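Left out: one protein chain. Kept in place: all the others.
Chains here go by letter, A, B and C, matching the order in which they are written, and residues are numbered from 1 within each.
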Amino acid sequence: MSPWAYVRARVRVCMCACVRVLALFFNFSQIFQFKNIIMNIAFIGLGVMGLPMSLNLIKGGHRVRGYTLLEKDMAAFVAGGGIAAKSSAEAVRDAGLIISMLPAGEHVRAAVFDPGGIAGGMPESALYVDMSTIGPLETDRIRGQLAGRGLSMMDAPVGRTSAAARTGTLLIFAGGTPEQIARAEPAFKCMGERTIDCGGAGRGIRMKLVNNFMSISLNALASECMVFADALGVSRPLAIDVMGGTPAGRGHFTTTYPKKVFANDLAPDFALNLAHKDLGLALDAANTLHVPLPLGAAAREIYSMARAKKMGALDWTALLRFYEETANPKG
Amino acid sequence: MSPWAYVRARVRVCMCACVRVLALFFNFSQIFQFKNIIMNIAFIGLGVMGLPMSLNLIKGGHRVRGYTLLEKDMAAFVAGGGIAAKSSAEAVRDAGLIISMLPAGEHVRAAVFDPGGIAGGMPESALYVDMSTIGPLETDRIRGQLAGRGLSMMDAPVGRTSAAARTGTLLIFAGGTPEQIARAEPAFKCMGERTIDCGGAGRGIRMKLVNNFMSISLNALASECMVFADALGVSRPLAIDVMGGTPAGRGHFTTTYPKKVFANDLAPDFALNLAHKDLGLALDAANTLHVPLPLGAAAREIYSMARAKKMGALDWTALLRFYEETANPKG
Amino acid sequence: MSPWAYVRARVRVCMCACVRVLALFFNFSQIFQFKNIIMNIAFIGLGVMGLPMSLNLIKGGHRVRGYTLLEKDMAAFVAGGGIAAKSSAEAVRDAGLIISMLPAGEHVRAAVFDPGGIAGGMPESALYVDMSTIGPLETDRIRGQLAGRGLSMMDAPVGRTSAAARTGTLLIFAGGTPEQIARAEPAFKCMGERTIDCGGAGRGIRMKLVNNFMSISLNALASECMVFADALGVSRPLAIDVMGGTPAGRGHFTTTYPKKVFANDLAPDFALNLAHKDLGLALDAANTLHVPLPLGAAAREIYSMARAKKMGALDWTALLRFYEETANPKG
Partner (left out) sequence: MSPWAYVRARVRVCMCACVRVLALFFNFSQIFQFKNIIMNIAFIGLGVMGLPMSLNLIKGGHRVRGYTLLEKDMAAFVAGGGIAAKSSAEAVRDAGLIISMLPAGEHVRAAVFDPGGIAGGMPESALYVDMSTIGPLETDRIRGQLAGRGLSMMDAPVGRTSAAARTGTLLIFAGGTPEQIARAEPAFKCMGERTIDCGGAGRGIRMKLVNNFMSISLNALASECMVFADALGVSRPLAIDVMGGTPAGRGHFTTTYPKKVFANDLAPDFALNLAHKDLGLALDAANTLHVPLPLGAAAREIYSMARAKKMGALDWTALLRFYEETANPKG
């Protein structure tokens, strides 16, 4: 080995050591991000969510070309290091990854297929990730139409709030093949805290819709519960404390369902008939007290239907069976 | 001080010390239970809940005289060490504590006021504890009528299931003065795991109603969520895992509400308008897939009302404000 | 035929002719009323409805003894020719017909069974008619308890408004045997325009409840329709004119149902699937326009359930079949 080769080898060893030390400083995800600094990303839609998400991509070292309709948003994007494009088609021309974050399905459809849209400029080698929250059937249609042109699309809507968009701690519901998800992951890591593989194309938006259906409806039910407690003179802190130890506060998915209906055990721990009765007492009291409980009222009629199907003596979780028999999904 | 007095004093000190040591061994509640072994309790209603509860009182050392309509239940009660009475009036004659556990308000009213009922035999020194789940206004009326006769009543309905009644691990929602609750506590301890002081007369049944309203309605919503996930092809384990990290699974009481609407901060983390939009996407998809979401549909109209009240740009937790403005409790 | 027999026959013919002539002058109802001028009636409850009803009985020539709690009402009753009683028991003592008109089931129960109540003074020969609107199961219980004491009761709640109570043009939903109804008819005629024989004991209150359920819920639906029309810019007069020619304004009972579902013809004149679709269009538009349609939203989920039961291709009136299969009445 020549002295020079020796020096080079030593230097290489030292550099490796340095890299390892650095790897102890920066965590691995940052290292991986580092590796991806050369990614060319197009970002369509720079609004309340899109702008902070795109800025986090830039901070993560990516080269981001953006397009949006509002000049103000574009100015903020450029001020943060983004490159302005004059159309979606122009933004996506050199991109390896194309992201859209738009308000509704019609905007996504327009951004993709209108003249000057994504489909008009997107390289066949690129991956298009729609992170908007739109109807799942619309997602499927757009993906199908793009596939017909040889273009690749996945869905990856996000959970949490605009604050999480700013801090890069979104929840990312990834709907695509494992390869697509892996390919987008360096970008997802800059924007989100956790990427959830939802099991295939279109499953990201579906998972998000399930989650949001539940949390948004539950918000209404929780509000009903609070005003009902108020009207009855039950203190909110007490009510919340008590419900923290019951399915009222902890939900059914990890408490009653696993032991009973998920386990096919419908022997009554708490009979559906009694649940129906207690809900009736609550509605009577509430209607006397001028407290509207529209979700509770809808729930009582469902219990009533389940009782008419002779489920009254079963466990209250048998209500899931009633719903299963009532629904008849096509897809 | 005579030597004898001295010895006695020393013995007393030693005994006190022994008691203290014992108190470290056995916890206080057990000590108090020991003290109460001689309590005379009347138990009216020996059904699915009442029977195991009364048997736990007997196991706790109390003398329990019971009355019920079904011979089979009475036989099981006697076999467990209970003393049979021929009427409620007879059962309560010597009791310090009277407990009733009956199916509905009309049964409680009859058990108390009908000829041969509790009110006819109850000593003025006794405390009557209704542990049934009945309407709160009915509880108030019965308590008021008894008070007019110089008789004392509190409410203490129970949470959890008949299994918990057997194992003595019920949740007891105590509605009475602190003195009443303390007096009944030795009996509660035999039947329940936790006694919750709900803040005064009639507040026990109210607290229970709030809790049950929430858990029972939530059961319907949780079922809707599961069949919706099924129809969309989202796996239940994935959905439950994901929702375990969001308000969908964790509820709003300890997540979004404390930070936002409880703190009077209605700046949008997640705008009510967007919640309304996402719920609409869910309902569209569900109605296409033949999945009925009656609670979700009721919820969307509430969001629609809140939007009409110009709350759309506020945080989604502002829905509680809408409910507060909509309700107008009298009591 | 003897001459005498001939004379008797002629006289009989003449008398018949006279009766017929009289019948042309006075109509039969007036004749019967005339006959009943000597009826002794007790009237319990002289409120917004009871007071004008009792005054119409007095105008009809009956002797009416009344009892009520409010002095003001009693004064008006006495001013109108009524006889004041100091208790229900006193009021009913000499009565052939006893009428109660009270706000709710608990008041009726108290008026009948409390000390000084109807049951305490009512002659066995009398007929008790409860004209209050109370729960049908409560009616049945009270009637059963009175029957146990050998006392006779029927139900006859009224339709229409307090204005109709004043003008004696109420609708009377009579629930009793034909003999009971005939016996009460002279009184009913003074108070009402039409007596409807609803088919037996307890059926009067049931018929009224069905009618009121429909008209009261329909009021909500009609209001939804009006605000929806307003929001869409459709003029109310036009909408009402158009709907006057369709089931929207004319109802289904005499238009679509007789031809289709009542006739077991479920071939689609208008397919249930299309009804579901149009309701979806309406809800979409309304939710965009900030118009809440809670009943419409509940309806859509019912159509969704019916579609899941493979009724989508049937006539929209097949929805009745869905409800029939969903309900399972016990009684």
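One rule holds for everything that comes next: contacts are C-beta pairs under 8 Å (C-beta built on N, C-alpha and C of every residue); 3 or more make two chains touch, one makes a residue touch a chain.
Predicted model, so just to flag it, every value in this text is computed and none were measured.
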Displayed chains contacting the withheld chain: A, B, C
Selected from C:R12, C:R250 or C:K310 as touching the chain missing from the view: C:R250
Contact residue for the chain not shown (choose from C:S87, C:Q180 or C:T317): C:T317
Sole residue of C:G159, C:G176, C:G192 or C:G312 that reaches the chain not shown, by the stated touch rule: C:G159
Subunit C residues touching the omitted chain (full complex): 104, 133-137, 159-163, 171, 173, 194, 196, 198-199, 203, 206-207, 209-236, 238-240, 242-254, 256-257, 262, 268-270, 275, 277-279, 281-282, 284-285, 288-299, 301-303, 316-317, 319-320, 322-324, 326-331
Where the missing chain touches subunit A, by residue: 276, 280, 284, 286-287, 290-294, 297-298, 300-302, 304-305, 307-308
Subunit B residues touching the omitted chain (full complex): 294, 298, 305, 307-310, 326-328
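Here, only the chains that are shown with their structure count from here on.
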CA centroid of subunit B to CA centroid of subunit C, Å: 41
Separation of subunit A from subunit C, taking each centre as the mean of its C-alpha atoms, in whole Å: 55
Between subunit B and subunit A, distance of the C-alpha-averaged centres to the nearest whole Å: 36
Touching two or more other chains - residues of subunit A: 294, 298, 326-328
